[in-house]
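Every protein chain except one is present and positioned as in the full complex.
Order as written gives the chain letters A and B; numbering starts at 1 within each chain.
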Amino acid sequence: MAADPNKLGIFVTSPQHMRHILGIAKAAVRADKKVMVFFTFKSIHLTKNPLFYELSQLCAVEDIAICADSYICEGFDNVNDVPRGLIDKQMRTQAFHGAILDECAKYIVM
Amino acid sequence: MESLKVYILIANRVYNDGIRSGLGLAVENHYAFPVIMNGEFPRFSNYMSENIAWIADMEGQVFSCGAEAPTDLPEGTEIANISLEELGERMREADFIIPYGLPKQSHEPPAACSE
Partner (left out) sequence: MKILQVYKSEPTEDVKKLVEILNRDRVADEFKLYIGEPNYDILVQKIFANDKTVCWW
C-alpha cells in the first residue's frame, strides 16, 4: 500500500506529552489530514489521562491503538479495563506501528 | 512492501523497551537499529538477549553509542560500538529516526530501582 500523503502517523513512546499529542492531532484534523496513533510501553499510561478520550474521538477506529502487551506489562487488565474511547480490537501489537510507517506519508514521535 | 531503515535511540535506562519495538519492526521486514546511548544498558535477561540476537538475524543491529558495549553477553547476542559521528552519518540514510521514551536522567537511580 502506498503511503497516504494526507495522513500523519504519531508514535507515542513517552508518558508525558498528552497536551502536545492532542494539540497536533487537532491541528491535523483542522488541516483536513487524517491521524493514525499508536501508544507503546509506558506511554499507555496516557490512556488514563482525560484528554485521551478526546483524542480517540478524532481518529477512525482503525487508526488508533495501544500496545496490549505494554498495557498488561504495566499491570492493567486488557479485558476488563479497556481504556475509555477504545474497544478491544484496538488493543494491538507492534505490527500496528509497522502499519503507521507504511500508511502515513508524515510521521512524528511523541 | 518497501523495507525501511529505522533507528531507535534509547537515552534512558528505563526505555530499553525500544529494542522490543525495533524487533516488532524487524518482523515486519524492516531494518531495525536500536541505539543505546551513553551506557544506558538494559538488564540482559534471556528475553532481552534473545531480542537483540533476533534483530541481528533479521539484518538489523543493536548499537552502543558513547560507552563501550559489554563483551560478556550470551553467544549470538552482539552489541556493536558506534561513535556519535558515525551514528549521525548512518542516520542520514534512515527512513525513520525515533528518539524513544524519555531523555537521560540527571541522577543515578536510587537503590529502590537500581537492580
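Rule of thumb we're sticking to: a residue touches a chain if its C-beta (ideal position, glycine included) is under 8 Å from a C-beta of that chain, and two chains touch if they have at least 3 such contacts.
Predicted model, so just to flag it, every value in this text is computed and none were measured.
Undergrad: Of the residues A:L8, A:V82 or A:I100, I need the one that contacts the missing chain.
TA: From the options A:L8, A:V82 or A:I100, the contact with the absent chain belongs to A:L8.
Undergrad: Using the touch rule from the top, list residues of subunit B that touch the missing partner.
TA: Answer for subunit B: residues 11, 37-38, 66, 84-85, 87-89, 91-92, 97, 99, 101-104 touch the chain left out.
Undergrad: Touching the hidden chain in the full complex, which residues of subunit A are there? Just list them.
TA: Its contact residues with the unshown chain are 8, 14, 17, 20, 23-24, 26-28, 30-31, 33, 106-110.
Assume only the chains that are shown with their structure count from here on.
Undergrad: Approximately how many whole Å separate the CA-defined centres of subunit A and subunit B?
TA: Subunit A and subunit B have C-alpha centres separated by 23 Å.
Undergrad: Using the touch rule from the top, collect the residues of subunit A that touch subunit B in their complex.
TA: Residue positions touching the partner: 1, 11, 13-16, 40-42, 70, 93-95, 97-98, 101-102, 107, 109.
Undergrad: Taking the touch rule as given, give the residues of subunit B at its contact with subunit A in the complex, in rising order.
TA: So the residues of subunit B touching subunit A come out as 1, 4, 6, 14-15, 17-18, 20-21, 23-25, 27-28, 30, 95-96, 98-102.
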